[in-house]
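Missing here is one protein chain; the remaining ones are kept as they sit in the complex.
Chain lettering (A, B and C) follows the sequence in which the chains are written, and residue indices restart at 1 in each chain.
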Amino acid sequence: MSDATSLKIAYIGGGSRQWARAFMADLALASHLTGELVLHDLNRATARKNTHVGADLFSRPESVANWRVTAEPHLTTALHRADVVMLSIEPGPVTMRYADLGIPQRHGILQPVGDTVEPGGLMRALRVIPTYVEFARAIAEHCLRAWVIHYTNPMTLCTAALHVEFSGIKVLGCCHEVFGTQRFLADLVAKSHQIPATPREEIDLDIAGINHFTWATRAGWRGQDLFPLIDTLIGRPRAFANASRRSRANQAAGRWFAHSSLVALDLFRRYSALRAAGDRHLVEFLPEYSTDTATLHRWGIIATPYRWRLQHRAGPDETLPTLRKRPLKPSGEEGVRMLEALFGHGDLRSSINLSNRGQMPGLPTGAVVETMACFSSGALTPQVPQALPSAALNRVRHISCVQTLVLEAALQQDLSAVLVDPLCHGSVDRLHKMFRHMIKHCHNHLRGWNAPSIPEFR
Amino acid sequence: MSDATSLKIAYIGGGSRQWARAFMADLALASHLTGELVLHDLNRATARKNTHVGADLFSRPESVANWRVTAEPHLTTALHRADVVMLSIEPGPVTMRYADLGIPQRHGILQPVGDTVEPGGLMRALRVIPTYVEFARAIAEHCLRAWVIHYTNPMTLCTAALHVEFSGIKVLGCCHEVFGTQRFLADLVAKSHQIPATPREEIDLDIAGINHFTWATRAGWRGQDLFPLIDTLIGRPRAFANASRRSRANQAAGRWFAHSSLVALDLFRRYSALRAAGDRHLVEFLPEYSTDTATLHRWGIIATPYRWRLQHRAGPDETLPTLRKRPLKPSGEEGVRMLEALFGHGDLRSSINLSNRGQMPGLPTGAVVETMACFSSGALTPQVPQALPSAALNRVRHISCVQTLVLEAALQQDLSAVLVDPLCHGSVDRLHKMFRHMIKHCHNHLRGWNAPSIPEFR
Amino acid sequence: MSDATSLKIAYIGGGSRQWARAFMADLALASHLTGELVLHDLNRATARKNTHVGADLFSRPESVANWRVTAEPHLTTALHRADVVMLSIEPGPVTMRYADLGIPQRHGILQPVGDTVEPGGLMRALRVIPTYVEFARAIAEHCLRAWVIHYTNPMTLCTAALHVEFSGIKVLGCCHEVFGTQRFLADLVAKSHQIPATPREEIDLDIAGINHFTWATRAGWRGQDLFPLIDTLIGRPRAFANASRRSRANQAAGRWFAHSSLVALDLFRRYSALRAAGDRHLVEFLPEYSTDTATLHRWGIIATPYRWRLQHRAGPDETLPTLRKRPLKPSGEEGVRMLEALFGHGDLRSSINLSNRGQMPGLPTGAVVETMACFSSGALTPQVPQALPSAALNRVRHISCVQTLVLEAALQQDLSAVLVDPLCHGSVDRLHKMFRHMIKHCHNHLRGWNAPSIPEFR
Partner (left out) sequence: MSDATSLKIAYIGGGSRQWARAFMADLALASHLTGELVLHDLNRATARKNTHVGADLFSRPESVANWRVTAEPHLTTALHRADVVMLSIEPGPVTMRYADLGIPQRHGILQPVGDTVEPGGLMRALRVIPTYVEFARAIAEHCLRAWVIHYTNPMTLCTAALHVEFSGIKVLGCCHEVFGTQRFLADLVAKSHQIPATPREEIDLDIAGINHFTWATRAGWRGQDLFPLIDTLIGRPRAFANASRRSRANQAAGRWFAHSSLVALDLFRRYSALRAAGDRHLVEFLPEYSTDTATLHRWGIIATPYRWRLQHRAGPDETLPTLRKRPLKPSGEEGVRMLEALFGHGDLRSSINLSNRGQMPGLPTGAVVETMACFSSGALTPQVPQALPSAALNRVRHISCVQTLVLEAALQQDLSAVLVDPLCHGSVDRLHKMFRHMIKHCHNHLRGWNAPSIPEFR
């Protein structure tokens, strides 16, 4: 461990049960990094508790790293001279999600996830953007040269919000949806070659698009082009057979997140590119698969109801003694591997959300895009994928621009150009009514927001 | 008339009752041009009849021009060494419009006009594009340097089709929708200043967009900015009140084309730009105003039923003696004024559809756009308008790209990327079913088209 | 005069003998405008004197307009709520031009004019840019909606400097070089058709480029393409014969500004576009014609020596009685005609320098370019010319980018990237030496400039 790089990492949202603990576990298993980890959270108690969780993890025999973990109630103190900033927060209490999911549902808009686009994504964005702009100001003042890794949805808009005032902040938005596509292809490889499971990392992808609406324009494995395997899949008889029966069975069994990749296959048929996010995310960008519940089921997708989300939110946290009994194991996320590569310890290629500077031809410079990038030796270098076919590019570009408009709308608190979202099934009047309802519900969590007058035509 | 410019004009679709006769009337009233007018039509009899109509017009005492009018059954002979080509044709018999309008209507897709985008525009495009590509070949061979003025819908795609193989052909696509917006503003000026009617030509517009989805980004009259007048309009109480009662009354009275510019005003509120095509065209690009009949009526629009169109198609043509009694008067179209300016007789500014070479920032070079242009001294010079606000630009760009994809689909006879049009309210399966039906209906008029297999998922 | 538009015009540099008086004469001959003209000048006496000159002009019997002319020593008072700002100033005393012209001459760099690019243009830019940035601040504060018309060289950089902080300022940079090209073509028309002189306004041009390095990509007259006439010119035997004898004769006779348009013709041969600025300006962008005095003469150009400029600077001004005897006549400039059109009185097409927003494909948005524009009804609408051939575009783009770099260098007072100008014939060390000398000479007139250390390699 003697030549490990010593860092200060500030973790905003450091009291989280899932992300912060997973990150500390990964740190414990990474021998090239060491230093100080400062946990900051609006909920001070959870941050303090996580210092104990961390102390325990780094003292385990399997741990190969040593970090000093502290809790810090002041954001600016936490950030001061940090080398790395981790960001994972939840915008408002879970009851806010009623506005995102429950109200649209009552107006006939079915969103399986509801955290990216459509009404749910928009409301979430309105709540979180001001917070992210403030984070950016604090980072610019206290640690402008830090790498900032964040995990918050809506990913594209949070990444963009960090750049509104300070384009120099080095932001990386991380999402694991692309891993799912690698696994989908790894399974296909295994089946096709009748070999045991292939690790997802062996699947080499070109990635083009924006978060949750991103595409693989090339897929390779040990020199083999994998797209012909998908051509075979979609050429089978009944490849696109109605999945309603299976989907309704999943719903009855509470398998809310199951899907059959049917939408993925149909998009491949239509656009000759492989979507690189799960079907449940995808259909939120593609109204032709989500006109109504029957259509969703036909394509194998369940619109998770808001009520379920409310019931299944996190219960009481586990106690420290229980947590101490949990095994120390890697999380599957790549944040720590990215840091190792950025600080000179090995190379990594991974998908990432960041500002376009050429890697995504067809989208404007500065738009937040998802691409493959090389992490090595102090730098993050995006890769230019095989071109996304125009029909798919057109849909991505359209949404990307709407995202930019939402950012402006949130900053200027003028929603007139974004309330009627072409993704939604609904007339102008109906969408106005729905949004009036949604905004009323979230009013207390729309920071500095003077209830915008959504027109009520009489 | 001594220094009039002598030209050969070839008129394709020269047997038409409306366009060809209006054009000859305008020629008769234009003193700076003379020469030979060659009428070509698949229906030879109508072309021959129009030579007599023309001979009569040019012999009227009010006529200030003299043209030799002939009918020519061979396309290439008609075009040979022409200085000007006029193009106005109807793609297929009127019963084809059942595919464009009637079938979609049965699937719940309401298209007031149905000749530009959505299912109706797509089918029409599939029928007409191969014909236009052939016209282009003949023009390139026989009169590459001619000015080609055309009036056929879908305007954007017909203009583009002429450039598929020969980008050097000098095509001008003419549409009078912008004139309507000038008249709308001229009325506003007259009311606001309490003066008598203002000629539409005095309204000075910046135009940005694509045909039937085009926008005025600036409007001036004698140095006055007219947008504040519209701000006043939309600020009135009940500016956006439900127009259903009036619209249903219009429908009952057979005023099929009436509308209240309510969509125009709502778009101005949302996007800070004034649409420059009638509401009936607009809503075909904007599903949020056309989800169902009630919504259309609420915004003051009637979805003209296919049956009406079929019944009201042209009856028997008037006889020559009757036609000879009709007064000779200007048509209100600007084709002949354009030709005067292009051949050195005065200047003209008018809106026109042509390839983008910079006048429409935000759309790719080569995309067909609608803009203002100066016609003078042998040249057509497009003007760069005030920028279209991004939210409106995003919707225009999206449709413009879809149009390009439709052109490619028609040329390659592969519809997989365009059948599911985001403008349509409908699921993938439903749209497939509808298009199978539509294509079956038009099969005989899809030239060189091997019934594309639209997937029927089982 | 009853429906004349009433305006406040602020004239910065209002004490000038040439520009301000010419402007007042044009105003006196324009019946559609009236109001208040406020003259501001660092030299208060000359501004005051010009109020008397103005009063006299507007009282002449030929005058059709009435303006109240005052002098105002405070810039901000002059600008306050102005509708129009005129700007024509000289950056520093004429002795500063020794730095621009004399010193480079001693280092072998021959600049016929020396106010645009090369060392002379650069030095002049460094002196004038800070002043223009201050003007912009005052305009933004006191009359942001005014039209700002300016005449100062370097034209491109002064125009750009006004936009550095406030891109909304409506700037028009006026230069009459294009008129010269229109006259050149008008002469050609007259000779070719053996008719009397044609007015330059009848020559219809497409203009593409940047000031003093701008090109006509199309030229028409009454429907006739004029480029074939130039093809004929350059095809004559001895069209490119050595002009040294004539040029030396011009020099001996003191005809310093004479030239033979030989460079224009050679560029037409090379690039198939017609330069639209005089040869003397052109060669400053094209070192291949100005390697040495002999080469300049061979192409018919005299490098006006600095000494001559110094000797021939303006002598004492004429007295008021003398000025009162001068006839009132139009200046040939178009500023007043532009204002008439902008305020609703007729249309005008003229060439103008302004920010690129699409009219000059190949140059970035925001770069200052020279194009034809329509002036009408409160708006200025640039026109998209026929494309500039790539070889010429490449040279224009290169210089345009250098101009942008000079602007940045001036604002940041870091010259390292711009001192070695590819336009100059000279090695790195020699150019450093020359610039050290030049900057030393101008030191007192480089506002807020801390003698930048130009490296002196030892």
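Just so we're on the same page, a contact is a pair of C-beta atoms (placed from the backbone, for glycine too) under 8 Å apart; a residue touches a chain by one contact, two chains touch by 3 or more.
In this text the structure is predicted, and so the values were computed from the model without any measurement.
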{"item": "Visible chains in contact with the missing one", "value": "A, C"}
{"item": "Sole contact to the chain not displayed, among C:26, C:83 or C:266", "value": "C:266"}
{"item": "Among C:62, C:165, C:225 or C:288, residue touching the chain not depicted", "value": "C:288"}
{"item": "Touch with the omitted chain, as defined above, among C:249, C:320 or C:401", "value": "C:401"}
{"item": "Among A:61, A:168, A:196 or A:223, the residue in touch with the chain that has been omitted", "value": "A:223"}
{"item": "Residues in chain C touching the chain absent from view", "value": "237-238, 240-242, 266, 269-271, 287-289, 291-292, 295, 298, 389-391, 394-395, 397-398, 401-402, 404-405, 416-418, 420, 422, 425-429, 431, 455, 457-458"}
{"item": "Chain A residues touching the omitted chain (full complex)", "value": "5, 204, 206, 218, 220-225, 342-345, 349, 357-361, 365, 372, 374, 376-379, 381-387"}
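Going forward, only the chains that are shown with their structure count from here on.
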{"item": "Pairwise touch network: line, ring, star, complete, or other", "value": "line"}
{"item": "Centroid distance [mean C-alpha coordinates] between chain C and chain A, Å", "value": "54"}
